[in-house]
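Here the complex is missing a single protein chain, while all its other protein chains stay put.
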Amino acid sequence: MSDKPRKFKGGVHPNDSKALSSRKAIKEAPLFDSYKVIMHQNIGAPPELVVKKGDTVKKGGLLAKAGGFMSVPLHAPTSGTIKAIDKVPGPTGISVPCIEITSDGEDEWGSPFEPISDWQTADPAELKQRIWDAGIVGMGGAGFPVHVKLSPPEGKTIDTLIINGAECEPYLTADHRLMLEQAEEVVLGVAILVRILGLKTGVIGVENNKPDAIEALNKVAGKYNITVQSLPVNYPQGAERQLIYSITGREVPVGKLPMDVNCVVQNVATAAAVTEAVLKGQPSIERVTTVTGKPLVDPGNWKLRIGTPISKTIELAGGITEQPAKLLLGGPMMGIAQSSLDVTVMKNTSGVLLIAQDEVSQYTSEPCIRCGRCVDCCPMQILPATISQAVENKRFDWAEKLNVMACIECGSCSYSCPSHRPLNQQFKRAKVEIRAGLRKKG
Amino acid sequence: MSEETPSIQLPDPAKLVVSNSPHMRDKPTINKIMFTVVAAMAPALIAAVLFFGLAALEVLALCTVSCVLAEEGWNKLMKRPSTWKDGSAILSGLLLGMNLNAGAPWWICVLGGFLAMILGKQLYGGLGYNPFNPVLVARVGLLIGFPGIMTTWDKPELGAMAIDGVTAATPLGLAPGETFVQDMLLGNVGGCLGETSALALLVGGAVLIACKLIKWEVPLAFIGTVFVITGIAHVMHPEVYHSPFVHVLSGGLLLGAFFMATDMVTSPMTHKGAWIFGFGCGLITSLIRLWGSYPEGVSFAILFMNALVPLIDRSTIRKPFGYTAPAKGEA
Amino acid sequence: MLSEFLVITIGAILVNNFVLSKFLGICPFLGVSKKLDTALGMSGAVIFVMTLASLVSSLINQFLLVPMKLQFLQTLVFIVVIASLVQLVEIMLQKLSAKLYDSLGIFLPLITTNCAVLGCVVLNAKSAPESIQSTWYGATIYGFCSALGFALALILFSSLREKLDLANVPEAFEGTAISLVTAGILAMAFLGFSGLV
Partner (left out) sequence: MSIAVIAIIAVGVLGALLGIIIGIVAKVFAVETDERIERVGELLPGANCGGCGYAGCADFAKSVVSETATPDQCPVCSKEDVQAIADYLGIVAEEKEKKVALVRCSGDIPNTVRSLYNGVRDCRSAVLVAGGAKGCDYGCLGFGSCAEACPFGAIEIRKGLAVVHKELCVGCENCVAACPKELIVMVPEAATTHVYCNSPEKGAAKRKVCKTACIACRKCVKASGEEDHMEIDGFLIRTNYENAPGPELVEAAGCPTTALRVDTLHAEGAYEGVTK
């Protein structure tokens, strides 16, 4: 796609700090003693447990089966015994059920399914079923089951597949390294997705601060008739709506899905996982994660198994040199702050980030001086400052009229606010209240 | 299997802060913004001191100190945290000084500082909540209360160390044809401290726009409207009305357009709103200048438009990205 | 003729604004300005009543009171006319827009005693320029424009007060106190228009 990408309105340019880990090749993490696999890793219904305490499992063996269409199965990250069905602190701070596996040290492979080597001739339905069976969810953020996105409902057609390699979050380099080192796998995954959707081509969008990744992808992309689109650096370039607009010029209507403008967006890591599932018969049990931050001795990118405790990943990075102010899962703009090191890596954990005391943002909530920075940078073109006032006064009806529901929670407004107002949190609150109100109405 | 090495240090979870995303923030703080505006005002401040000497310095210092003291005194009285460090009181003080005559008596400065900070700002709850520009509340209050003092202007003299008590009329008070654009650009004309040097104000305004601290739409629409309206009047009756250049360069127009109408708290937040706001300011300024009983209308115009801001904000709510009009029949 | 009307219009709306420069009609100005929606409704009601009262009173004055030398009855008759008009508006409003009727509440009957309405009518009949005093259309336009001025002040003020609701006003100044301060500053802003006509 040679035509220039469109620029969406708004956006911010935070210091990306990617240099900490962008030159570090992906390393394979060693096998740990135990893994705690969080049960519910996808948006939608939780999977149903098929093992019990004391069972032995092989690496890749089924731990839980899909609990409905909007659900994906869960597989064992290594071979060993099920020590307990317990609870661990989840990424949102609330304890969640998990399956604890004690490794037997053998790491014995026992995949539930065979590779499909002839993917070019295989039935697309079979490929789609494989993606479901492999438990693949959107690995860039929310954990939306991939097979659901690949199954447009009756009456909706898909004409564009966009692969998100923007990685606009500062600090994170996992997707960057993946595109650079496993370009072929990524492109192959895109080709498989293209085939499932019955399209001719797919577009990989990459921010132009990763020229080496674009080059690597371009080398192999032609072979599979995939195009690579270089995108300007502007946070949140990787947000679904902004990405679709940049590449196709289509605006996803507020409250609607990319499907409604005939697009499917997937992450590059997801594409790589699709390749592994189809060509190697490997379920979704590991992912590339950036472990980074200034307090770390040796930040870098690791291939981590699902269920690895965060404390182990920090050990991999050599531990810390100073006490960080925050521990985040994900990037600094949308990541979730943790208060425990027991949280484990999930299918959508793109980064483990330690933020140093001197670069942390503290919310002090001074009064709004109406400077309009948030208004200028909002990629959804709503009025954060006004909505914030409405929420502060519990006027959720007013917030709704001001289109708070269009907010994508990218955090650009809070980032730019000179008064350090917790705008993003207020909008989340408003959205929760408005949805609760809607439910009440029925 | 990983080996536990004692040298590897892990974070102490008890010291980890949890908060909502984002966890980074941009550099500007209220404090930095305010001091940048002060810095942008520096050329005009220097020009004022150059032309009016120590008297100007005295007025500026008095206003600033009284603004800061008024704000802090109020905070103490109301048991609110100290706020002068955010720089807004200092900025208001300097702006107030710029709005006064070099020979203004000390009590005018103190009263002005009190009016601006208490009546204009703190009664409404402090920074961010005031609907009217505090400096203009003070200036207009003083103008109405002490019209004699507030409309007497000392004659500027380049390099003078003290004012000589000779008063001069502001260019707008003179008959058309008696004024010189060159003098007005440099600042060799009568008026309040901030009205003197148009050039210095333009430099400051350019800095503000370059730093994205003000919306460029406001000064452009403001000055443009004044230029067009006074231009039309001048073309029709050159013997009655000044040329538009005189109107733009004289009086508090540049000071008002760059430093006071653009006050973030009291101007609209959207760019569309800024156009309307600037246009309204320009229109009212021209009306008052051409036909009103006051020679100068900038303060009144901005104050009036401040009152309109809530309505402008209300009517310029923009459509979000991907907005589609609700289909008919949908609630 | 045209410039004369322009003078009446600008004069009545901006320069001699009933609320902010003549200080008439302060009661509804403070009472019905908490919400913009009610202020809009009140403005509509006042515009309607004031225009109609100006017209009717002017007619009665010119064709009844002046020829019969009954000018001393002006105030009495005008009050009766205004009271009846307000009654009419109230009855009709209750039927046509119950919501507006509820939100205006007590202030609707209070238009009866709104000094702005009576003031306008009395000014029309007594101290206005000849063009207003002697012609029914002059009086109507003056009444309408004065009401517009009232509406402008009320709407501006109510939008400011809605904003004040969100402000962190010191407890001692909450409510009416800060509203009066705001009204004062607003009046100062309107002073700038003096001498325009």
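Per-chain residue numbering starts at 1, and chain names A, B and C are given in the order in which the chains are listed.
The definition used in the following text is that a contact is a pair of C-beta atoms (placed from the backbone, for glycine too) under 8 Å apart; a residue touches a chain by one contact, two chains touch by 3 or more.
Note that the structure is a prediction, hence the values are computed from the model and not measured.
Enquirer: Quick one: jot down which shown chains the absent chain touches.
Expert: So, spelled out: the chain left out of view touches A, B, C.
Enquirer: Could you tell which one of C:Leu40, C:Leu73 or C:Leu110 touches the chain left off the display?
Expert: Here the residue in touch with the unshown chain is C:Leu73.
Enquirer: If I consider the whole complex, including the chain that's not displayed, which of C:Ile60, C:Leu108 or C:Leu123 touches that chain?
Expert: Selected residue, touching the omitted chain: C:Ile60.
Enquirer: Tell me which stretches of chain C touch the chain missing from the display.
Expert: Within chain C, the residues touching the omitted chain are 60, 64-65, 68-70, 73, 76-77, 80-81, 84, 87-88, 91-92, 94-96, 98.
Enquirer: Given the full complex, what residues of chain B touch the hidden partner chain?
Expert: 13-20
Enquirer: On chain A, what residues meet the omitted chain?
Expert: Missing-chain contacts on chain A: residues 87, 92-95, 336-339, 362-363, 365, 422, 425-426, 428-429, 432-433.
In this text, only the chains that are shown with their structure count from here on.
Enquirer: If you average the CA atoms of chain B and of chain C, how many Å lie between those two points?
Expert: 34
Enquirer: For chain A, give me the residues that contact two or more of the other chains.
Expert: Residues 367 of chain A touch two or more partner chains.
Enquirer: Which chain B residues sit where two or more other chains touch them?
Expert: 125-126, 129, in rising order.
Enquirer: Along chain C, where are the residues that touch chain B in the complex?
Expert: Interface residues on chain C, with respect to chain B: 36, 155-156, 159-160, 162-164, 166-170, 173, 178, 181-182, 185-186, 188-197.
Enquirer: If you look only at chain B, which of its residues touch chain C in the complex?
Expert: 78, 119-120, 122-126, 129, 131-132, 137, 140-141, 144, 284, 287-288, 291-294, 297, 299-301, 303-304, 306-308, 310-311, 314
Enquirer: Sort out for me which residues of chain A touch chain B in the complex.
Expert: Interface residues on chain A, with respect to chain B: 8-9, 12, 14-15, 30-33, 93, 105, 170, 241, 245, 251-254, 256, 295, 311-312, 314-316, 318-321, 323-328, 330, 332-341, 354-355, 359-363, 366-373, 375, 379-383, 385-386, 402-403, 406, 409, 411-412, 414-420, 422, 424-425, 428.
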